[in-house]
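Quick one: the structure is below, questions incoming.
Below, a portion of the complex is reproduced, with chain positions unchanged.
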Amino acid sequence: MKKSLVALALTAAFGGAAAQSSVTIYGTIDAGIQRTTHVANDATQVTRRDNNKLGFRGVEDLGNGLKALFQLEIRYDPDTGALENNVRPLFQGQSRVGLQGAFGTVRIGRGLTAYQESSVAFEPWSGLPNVAGYQTDLHVAGYTSDPLSVTGNSLNRFSNAVFYNSPVWSGFQVNVSVATKEANNGPVVIGKGTAAAPQYAANAMASANPYSVSATYTNGPFAAMLGAERNAIETELWSVAASYKPIPDLKLMASYQRQDQGHTQWFNENINAWVVGANYTVGVNKFIVGYGQKDPDGVIKTKQASVGYEYSISPRTYLYVDLSVKKAPFVATATNDDTRKHYALGVHHNF
Amino acid sequence: MKKSLVALALTAAFGGAAAQSSVTIYGTIDAGIQRTTHVANDATQVTRRDNNKLGFRGVEDLGNGLKALFQLEIRYDPDTGALENNVRPLFQGQSRVGLQGAFGTVRIGRGLTAYQESSVAFEPWSGLPNVAGYQTDLHVAGYTSDPLSVTGNSLNRFSNAVFYNSPVWSGFQVNVSVATKEANNGPVVIGKGTAAAPQYAANAMASANPYSVSATYTNGPFAAMLGAERNAIETELWSVAASYKPIPDLKLMASYQRQDQGHTQWFNENINAWVVGANYTVGVNKFIVGYGQKDPDGVIKTKQASVGYEYSISPRTYLYVDLSVKKAPFVATATNDDTRKHYALGVHHNF
């Protein structure tokens, strides 16, 4: 007997014969020069257009068509080197483990909700969370998936959830995400209560299990989505969206979505929004256009028009330009609006 | 002369001919559905059973049997994507560098203490820090290795320490960890002082060098450990533990440990605890049982019984179920106790 307990542990840690499992490192770094008018400190900025990712993922083949999957994705801001928005969790992008087989894919952890994961295919900027795009505001009608997580956390993810994606049957797929009610250090939500007795106290549990569902259908050049979601404070969202490719290089898309905040607001509980757009890809050039409106009850409409251009210098790297105009009451009121202009120029690199 | 100073730096950084050294990426992702009764916000939760790790390690062969080693281990919570418990350091698992040779292994940095590293082999859940297991409470008699680090930090590690593991002589091995006295942003410890004049002020230095020692002996089916530790506020812990395998598939284990808080408490300074358990592994099935008691002076005993089952779907992935009952005064008193039940179901994946 030559090895003792810690000796074995050291061998396992440092010199073990165990094969390295295949962890894939991947990521995105996207940085550029941008300017948005009508914001505080409206200097020209170095900032991002896309999410910036450094991820680790792997697949283990279990035989019989069964696989184990995991994915851990860091999000960061390249202009400062900090975690996304300075406050988000290390693996803001996702942290999930699961199994995939003939039954579909089941994962557990934190990630984009079914709705949010499906809807990006119908947004002109493919869901990039930038000022010119529509995803973070109009494409979800101002809705937030996780209002009872730590302040500043992601707007379109569930923590503490189970995620299911069905197989594809004749072009049809169903995706479901369900979260637990557990408390997650969330902020106070006054809602229909008062400051002294808020509807949701600090670190409150959800009043019902948050869920998100999407059904997608793809048939040749045509694709469509129905989605619905309810968050931890029972705000509801639903959407219908479709895309069509009249020629392979051109994708036209449209979506309509409605948010119902009736559980936490006595008045003006609904927000409707719609977005239309197109992507035209010819060789290394991609042209993007979009237009949309958001119409909250009792508040002036938001109207946004954007154009973008991407020039691919390789399959992994492109340069981009965005121009956007947004007319909205940036301090929410029923009588005033402002026009915010946005310019962006930068580089996007996948690795 | 074609290259200048920064040019050389850029070459080294981006295109250098230097061979990539072999960094191994490894990790664990473990998530499941759990419920524990008698806790605040006692919802069914998505949470972890094991520690979740994303690590980087490497070995450099220096010749003559000498090796340089390093290991950096991120800990995270997969249900939220955040660092462990939201507050722990990035490399909570460990951050150590050292040398290994005929003299043993010497490492410097942060990691599990000698005691804690050795003791997990004698705990039925192999030291997994879950509610059904015994490691974090009974197996250390309620002791904390690092009370003067940042609040919320690890309970069983030393920061600012030197770690030594001897070679194995005829099955016998000695492990020693010694930490410096340096301050590490720790909380106030009132101890034998008063709120106005606490025994340890905020960000206090240790009053003596923390140390941890373990001696282990392995002989065929038999293994044993003697361990002792003293932390930065001079609380002491010692333990004796043993395991025996009557047949190769069955491991029986028992431990006894005692914590002495006499340096910071006038009364009720001792806590005794013992744990017995068994692991029975047959094919892809592993059955775990454990029972233990913790007896703090002046407070009602804690009694815990747990069973667990693991089903391996591959060498790297298993599913698990745990059931546990713990009877303890959860608000510490000498006259009341509560019964806390715990259920867990989940998946554990190594990569």
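The chains carry the letters A and B, assigned in the order they are written, with residues numbered from 1 in each.
Keep in mind that, in the parts below, a contact is a pair of C-beta atoms (placed from the backbone, for glycine too) under 8 Å apart; a residue touches a chain by one contact, two chains touch by 3 or more.
From a predicted model like this one, the values you see are computed outputs, not experimental measurements.
Within the whole complex of this structure, the shared sequence is present as 3 copies, and 2 of these are drawn in position.
What we mean here is this: only the chains that are shown with their structure count from here on.
Chain A and chain B have Cα centroids separated by 35 Å. Looking at the complex, you find that chain A touches chain B at residues 1-7, 9-10, 13-15, 20-21, 23, 25, 56, 58, 60, 62-63, 66, 68, 70, 72, 89-99, 108-110, 149-150, 159-162, 179-185, 203, 205. Chain B makes touch with chain A in their complex at residues 24-27, 29-33, 41, 43-47, 54, 57, 59, 67, 69, 71, 74, 76-83, 86, 90, 100, 105, 114, 117-118, 121, 165, 167-168, 170-173, 175, 214, 216-220, 223, 225, 313-314, 316-317, 346-347, 349-351.
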